[in-house]
Structure formats: structure tokens, C-alpha cells
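One chain of protein is taken out of this complex; the other chains stay put.
This part shows subunit A:
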Amino acid sequence: MNQAEVSQLISKLRIRISPRHKNLKCPEGPQGRLNKLRKTVNALFKYERLELNYTIADETRGYAERLISEAIRHGDTHKPTMEMADYWIEEKQLIHKLFKVLVPRFSDYKTSYTMLYRAPKAYPDIVYPRSVLELRGNPFPSILPQRIDQRNFIHNILLEEAKKAYRAEKYEQITKSLNEQDVVDK
């Protein structure tokens, strides 16, 4: 019974990984697929926000998440981690960015390290679904519009007050009917 819970010991990514991989168009076979993904993983660490086809963005996301979580877990003195970073990151200066910039940035995060948004399609054209993949905490303006507080707009004030008035009226009716009942009971 004193066994530690297994799920605590194994690191777990904070994104959902689908059990089956997504097919990419790769005439060069499995190696071509890896080359493609390496390119996008590298670009993600370089630019922090990319617009991609949905399939490749989704695949890339898993690799990028894994790389960051390994880097946070083991640090830059761990040989297998460094080898993995060396394989996935083609521009070698970005390895420094991973360990010196991204690890401190993400070490306190309780959420995933990347975000994947679906991007709009140009309607009449038949195109692959597009998406936007980004590292969290990037310096760009946020993709989703900032939610503004509309409570004080005139229509919301009017509706709020109408609601209060309606409730007051209902409560009054209820108390009145209760009083009448009391009178009947007596």
C-alpha cells in the first residue's frame, strides 16, 4: 500500500495525444516525415508562432511539448535530452534558447507549453484546414480578441435593473400569497 502512485512518477504531457498519428503527405517515406516535422519544430522554437496546415501543426505540437518537458525535467546536463534536442533542432543556437529561455519561462507553468488554434478558411476555396501553433508567453499580441468588460454598457445596465425589478415583483407576489394562505389556515 505504500507504493507511490505510478502516474506521479511518469511525466505526462499536458496535451491530448491521439492514439494514431496523422498522415502527412510524404513521398520520401518515414524519414521524409521526420524531416518535415524537424523543420516545423525548429521553426516553432525560432518564431514562436506559426500558421500551418492542421495535421502538421498537431503532429509538431506533440514533439515540441515533449522536447520542452524533457528539457525542464532533466536540464542541459542530461545526455539523452541533449541528444534529442540536437536531433530535433536544426539551428544549433536555438538549443541555447530552449535551455536558457524556454525552460525558465515554462518551469512554473501548470498548463501546456504550446497553443493550437484553428484558423479560418477562405470560404469558396477548398483548402486544407489551417491552424496557428504558438509557444505560450510569446511576445506577439494575443490571437483571441481580448474580452472586454461589457457589464457597464447601457443595455446591460438596463437589463440588470429590469431583472432586479422583475424579481422584486415576484417576491412580493409570493409573500402576498403566503400571507393569504396563513389567513385561510387560521
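Here is the rule we use: contacts are C-beta pairs under 8 Å (C-beta built on N, C-alpha and C of every residue); 3 or more make two chains touch, one makes a residue touch a chain; residues count from 1.
Criterion: contacts and distances are computed from a predicted model.
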item	value
Record-based protein name (UniProt) of the chain missing from this complex, from "Type 2 DNA topoisomerase 6 subunit B-like", "NADPH oxidase 1", "Proteasome subunit alpha type-6" or "Large ribosomal subunit protein mL39"	"Large ribosomal subunit protein mL39"
Full-complex contact with the absent chain, from A:Val101, A:Ile143 or A:Leu159	A:Leu159
Given A:Glu5, A:Asp125, A:Asp149 or A:Asp185, the one touching the chain that is not displayed	A:Asp149
Sites on subunit A contacted by the missing partner chain, in the whole complex	148-150, 152-155, 157-159, 161-162, 165-166
